[in-house]
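Note that one protein chain is taken out, while the other chains of the complex remain in position.
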Amino acid sequence: MAKAELKTKHKTEIEDSSSLKGTLASVFLLGFFIIITWVSVYYLFVERF
Amino acid sequence: MVNSAVSKIKVDPRDAKLSMAHFYVAFIALALGGLMGLLQTLVRSGKYELPGGIGYYQILTVHGVMMGLVLTTFFIMGFQYAAVSRTAGTHSNAARRTGWIGFWTMTAGTAMAATMVLLNKASVLYTFYAPLQAHWIFYLGLTLVVVGSWIDGAAQIMTYAKWRKNNPGKPSPLLSFMAVINTVLWIVATLGVAATVLFQLLPWSLGLVDTVDVLVSRTLFWYFGHPLVYFWLLPAYMCWYTIIPKIIGGKIFSDSLARLSFILFLLFSIPVGFHHQLTEPGIDPAWKFFQVVLTFMVVIPSLMTAFSLFATFERYGRSKGATGLFGWFKVLPWGDARFTVPFIGMASFIPAGAGGIINASNQMDQVVHNTIWITGHFHLTAATSVVLTFFGISYWLIPHLTGRKLTKAMNKLGIIQGWVWFIGMVFMSGAMHFEGLLGGPRRSAFSTYGGAKQAAEWIPYQIAQAVGGSILFLGIILVLIIFINLAFFAPKGEEEFPVGEAENPQESAPMVFENWKLWLGITAALILFAYTIPFIDIIQNAPPGSKGFKTW
Partner (left out) sequence: MHMHKFEKIWLIFGVGCLIFFLTTVGVSAFYLGNKPPSCLTTVNPEKVDQTKPFDKPGLHKVEGKDWDYELVYVAQAFSYNPAQVKVPLGAKVRVIATTKDVVHGFEVAGTNINMMLEPGYVSEYTTTFDKAGEYLIVCNEYCGAGHHLMSSKIEVVE
């Protein structure tokens, strides 16, 4: 546990102020949301006659 | 390119006056349309009936025309006119006169169409599908709105052209460039609706010809109908790309990529109208699918936009010392209505866009076509993403133009307004989406359909929509209070017209973006490619035409 904490701390220290990893994570969350909704409605289409 | 001295630049008072004229009309339309919206949700709940024998479809026509056509067109023209004046310089007297002529032409057209709707001579909804036949004055009014908007848009183009002439070899100011793209998009798109109204509906309603070709008319309408929604969306994108960064104190992520995405919108938002006609007879399924593919292309610039916006926010947050994956999110200026209100709009574009991809997915349209899901969808896109951004723009632009200040109290009220709208829309649009998946139809007054079991399942959702509609109407009242305050009563002062700077100002945009011959050429080629053959097919295989019907 302590070790893990140390690790994350270390990470934030070297965090580059121009990093865009939050952006990358955000757009991928958005992408997954799109996929989930699309697949749900596609499922409805396949399920219905 | 845009240095800090420029940020003090004010829109010339003479230009401000014309912009404000647009905004008066837009906000009157919002008030009227908002009241109708509330009544619609109440009627649809089954607990309320309209007084005095007023028909549901008459008020629905008022709502659609006021919100979809008047509010949007007037707000956008007023905003873009000011944005061009702010970034490309004060309009010349000739350009301003052109703008006024356009404004009055649009206003006269609006008055004509509105009169006919109020006399119940045009309860044909804002899409006026033939062979429902409205009074000819309604069609003439619409023609004037469109022609007026061309003249109005010409003012922006004139000032942009003057800037280009005075600054040879330099990329134009980003905001002006975007405004002109949207105006050009609008002009190319409205050619379709102008064609059907002028050559088909007007002569037909005047009795000069007996019949109308319904599918030709619908195809021309939807050639216009899809770019119409991008015409609404692009001003919101202008705010997100160029104004929001300045408001939060950050930078535009990339000037060039912003231009590229606008060019892509121009190219791909027009040759896609068939995605509104996917379940229609008379159109070859291969051509439908082809336009579906082009529709998906227009998703790409929105994917780029999403990245740019997140990147602007993250860069800004990190410059304020935020850490971690999402730490930047917390340090955004949530107390500033000019940011928060459009931000709610941006966030709403996530479910809105996801829904749009579903609607456009060829045969999947059969699940949702003309169900109330669609209404839920465009109340996220237009009635949330777009209008909340417009409200957010108003909160600084109106005082900027009237020489007043957005006070702390009004700022607070603005933020409350944004969240009220959001909550109302979660109820209304959310319930519409679910009811639509169960098959509940759109554009329909309350009905039990003879006690059908399926229809009974829809009613609870309609009650939820009435709850949402009531909350939204409260939101409308708040906007109107703020608008009236900022236009007439707020303390005198200076409110900034924020325009962002690019992160890398030295990396100037490639001049190819300003090559209108190229982009208009590709636009025309794509349109011709997507429409020529199916359109010839439609005309050659046309059934006997339809005479007019007045079924309301």
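Letters A and B name the chains as they come in the text, with residue numbers starting at 1 for each one.
Note that in this section contacts are C-beta pairs under 8 Å (C-beta built on N, C-alpha and C of every residue); 3 or more make two chains touch, one makes a residue touch a chain.
Not measured: the values here are computed from a predicted model.
Between the chain not shown and the residues B:92, B:167 or B:454, the one that touches is B:454. The chain not shown here is touched by just one of B:9, B:28, B:137 or B:214, and that residue is B:214. Only one of B:115, B:370 or B:407 touches the absent chain when the whole complex is considered: B:370. Hidden from this view is one chain, which touches chain B at 55-57, 125, 129, 131-132, 214-215, 218, 254, 256-257, 260, 277-285, 288-289, 292-293, 296, 299-300, 303-304, 307, 311, 357, 361-367, 369-371, 438-447, 449-450, 452-455, 504, 507, 509-510, 541-546, 549, 551-552. For chain A, the residues touching the chain absent from view are 20-21, 23-24, 27-28, 31, 34-35, 38, 42, 45, 48-49.
One rule holds for everything that comes next: only the chains that are shown with their structure count from here on.
Averaging Cα coordinates per chain places chain A and chain B 30 Å apart. Chain A contributes residues 12, 15, 17-23, 25-27, 30, 33-34, 37-38, 41-42, 44-45, 48 to its touches with chain B in the complex. Considering their complex, residues 303, 306-307, 310-311, 313-315, 317-319, 323-329, 350-351, 353-355, 357-358, 361, 363-364, 366-368, 437 of chain B touch chain A.
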